[in-house]
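Here the complex is missing one protein chain, while the rest keep their positions.
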Amino acid sequence: MSEQDRDTHQHHPDYTKIYVALVILLIISVVGTFSGILWITFIMAFGVAVVKATLVAENFMHLKWEKVVAKWVLGISLVLMLLFFAGVSPDIMKDRGLQWVNNADLAATARGIPDEEEPGKGAPASAAESAKAAAPTQTAAAAPAAAPFNPETTFKTVCAACHGPEGEGNGPGAAALNPKPANFTDPAFWTDKTDSILEKAIRQGGASVGKSSAMPAWGSILTEAQAKQMVAYLHTLKGK
Amino acid sequence: MAQASAATAHAHEHGSHEHKELHGILKYLWSTDHKVIAMQYLFTGMFMAMVGGFMAYVFRMQLAFPGKSVPLFGYVSPGRYNALITAHGSIMIFWVAMPVLIAAFGNYLIPLMIGADDMVFPRLNRLSYQVFLLSVIVLLSSLFVKGGGFGGGWPAYPPLSANAKYNLTPLGSSMWLVAVALEFAAFLMGGINFITTLMNARAPGMKAYDIPMMPWMVVIASIMFMLSVGPLIAGAIMLFFDQNLGTGFYDPSRGGDPILWQHLFWFFGHPEVYVVLLPAVGTVLEIITTFARKKLFGYKTLLYTAAATAVLSFFVWAHHQFIAGIDPRMANIFTVTTMIISIPIAEMCFVIIATLYGGDIRLSTPMLWALAFMAEFLIGGCTGIFLGASGADIYLHETYFVLAHFHYTFFPIAIIGTFAAFTYWFPKMFGKMLNETLGKIHFWGTIIPFNLIFIPLFILGLDGQQRRIYDFQNFPELRHLQPIRILATISLVVMLLFQFVFFFNVIRAWLKGPKAPKNPWQSNTLEWTAESPPPHGNWPPDRMPKVYRGPYEYNHPDREDDYWPQNIPPEPEPAPSPAR
Partner (left out) sequence: MQTPIATTRSATGIPTGRLAIWWLVASEIVIFGGLLLSYVMHRIGHPEWAIAQAHTHTFVGAFNTFVLLTASFTAVKGHEAAEKGDGKRAAKFLYLTMGGACLFILVKSLEWTSEILEGFTIQANGFWAFYYTAAGLHALHVIAGAIVIFFVARDAAKGRNLQRVEYVGIYWHFVDIIWIFLFPLLYIAK
């Protein structure tokens, strides 16, 4: 142990001050969540995290005074993580390409949305639902298909993810889409649509009627008759 | 295994005069001596090599004579075929190449070559072997549980690996995953030991550029392993949960993505192949400098090239995924980086050739193995270039061309590298000399059949034969290639039979071979200054070596002898050789 005892010239910053700073930063990051503005929350949360981590690393772990080789070791592992992110995110972050649509994922997304008609149940209902629906693979409209076909329920579980619960084209999935999903409440939408166009779009996908290929083909889970019922339901959304 | 233990105990009792080292069964449970632990890894690894080789025999027999019962095994059903090829791949990489090249030879040689009395964390070393042994037990058990062993291929892609409905091996697939995870844990522990030992525990006077290549390579490999395995450990946890807890990390119908697993796996999987390559190259470098009696041509070049290979190896992984549906722009980038990584490897080959050129070459058995490594690995490396081009890979991916390519790289690494290291350091480790004639017979009996197994496989691959198929009789357009399959299988059987020569040689040398001197090859590095085999503590504590020069001073003009060990102080008069 003799050679190592010589390494005792440790610097000791005022740990109490650092600790107080850390707690204050924690409070700031929590307070930031109440700002309501997404970007402020993000910057405060992650910016604060970086500052806190740096304080802990430099002062508590004594990296400030450590030999440079230790910083290289840690630095390389962090750089590798950036490399990992750069190489993998093009495949994982965007799973909806320009030439194809991930139907199964869209359906899973739809199941992840809570049923807004029953506020009391809220998320647990959808959690149980998606656990149930997930068990048989690949049947996107499992819940509505098990019961007699109900266009409204189908709309809410399958379509609302992109088209929004009222069909305004503002569902959570719409954020990633350009052009935006159709807004059925807008009179302008209905000026050039016949029922057969809509049925075709529903069953064979948006590209089949010259619209965005982001609109999936639901023909594998909707029969012609069911698609007709869906179109009828869409009509009821007009002017809402 | 019993023979192995007896022989090892025999060898150790020879050397352990002074220290209170344990004996008998206790030694193998509790010893923290790096040499004992190295032997444990070596014998476990070689045992697993026999298991993996036997599996190759079985599935190749099925391919050559489909539907016929395989002697010593029985009928090979499609499920069993899949389990055999999966286990063969996993075993050869995780339970042969890594334990033998890194854990066994690294453990044995690093302290000896840097002049230390042991690794810096002996108890952690012991724990790492125990965890490793547990991983072996879990893996082998997984082959015998209900449903059989996992059969989804060693890269274990989901959804096949995640969903028991598809893989039909609910227990086997989880056990396989646990075995791999345990193996990773063992090597993380070992890696910390190797790296810290090399960084800190060198003999006085041994500067960074005086360290021989073998310890450098094992440590660079350990660093690469530690840094690349992290994301895969995360991925393995996620896969385990998918298998057993019903999560959907890799299930697109639940919002997951199977390609994520592929990325996590290959982010590790590609550096992994260089992890096993570098120690094999280290072995070859030690051997060629000794048996060409020549200084290494470009020590620093080689070191920096090895480091460059290590760094670049992290930038090429998606070349395993060219046709998996990744972003095509990524495929462009990975093609370029894959081409670039051939440059440092080629540089290493040039350094080796330049070292040999003009040397006083002694074609001993270790030297033959080292030269064979170069020749065979060259074929492997060059065929990798075809696969690295994403355009060509569209055709070649998942064909036997890939299989032949990676056997031309892995076989030199894991098998040739092992035999090279084993025959070279056998005198030091066991205190006896192996028989040269038997060694040469074994050498040719391995190398010639090896080429006859795998060159035909390139042809099969170019003809469009896909991998992981149980019976090619189901593919009418491939049926005419059956003679080639039979040739490959027969060559494999011949090669396996020649391994008996090796075992005969080893056992005979153990029992009644000539006693080995300290430095039979007249080499410079520090391990040759200890007894053969070294006692516990390697050198007497008051006579630990000090280093005065680099490791490859052969045929130095200031010396009468053609070698100059690192630990001889610079005296005016020509010092007598420390041991002959």
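A few remarks follow.
Order of writing sets the labels: A and B. Residues in every chain begin at 1.
As a working rule, contacts are C-beta pairs under 8 Å (C-beta built on N, C-alpha and C of every residue); 3 or more make two chains touch, one makes a residue touch a chain.
Just so we're clear, the structure is a prediction, and the values are computed from it rather than from any experiment.
Considering B:Leu133, B:Val178, B:Ala201 or B:Met433, the position touching the chain not shown turns out to be B:Ala201 (whole complex).
In the complete complex, the residue from B:Tyr57, B:Phe249, B:Phe322 or B:Phe502 that touches the missing chain is B:Phe249.
Among B:Met119, B:Ala421, B:Val501 or B:Ala516, the one in contact with the hidden chain is B:Met119. Hidden from this view is one chain, which touches subunit B at 32, 111, 116-123, 188, 191-193, 195-197, 199-202, 226-235, 237-238, 241, 245-249, 254-257, 260, 264, 267, 537, 541, 544. In the full complex, subunit A touches the hidden chain at residues 1-4, 7-8, 10, 12, 15-16, 18-19, 22-23, 26, 29-30, 32-33, 41-42, 45-46, 48-49, 52-53, 56-57, 59-61, 66-67, 69-70, 73-74, 76-78, 80-81, 84-85, 88-89, 92-95, 108-109, 112-114, 123-124, 127-128, 130-131, 134, 161, 172-173, 175-176.
Methods note: only the chains that are shown with their structure count from here on.
Work out the mean CA point of subunit A and of subunit B, and you get 43 Å between them.
Within the complex formed with subunit A, the subunit B residues making contact are 199, 227-228, 230-231, 248, 251-255, 257, 259-260, 263-264, 267, 314-315, 317-318, 325-327, 329-330. Subunit A contributes residues 69, 76-77, 80, 83-84, 87-88, 90-92, 95, 102, 104-105, 107-109, 112, 130, 134, 137-138 to its touches with subunit B in the complex.
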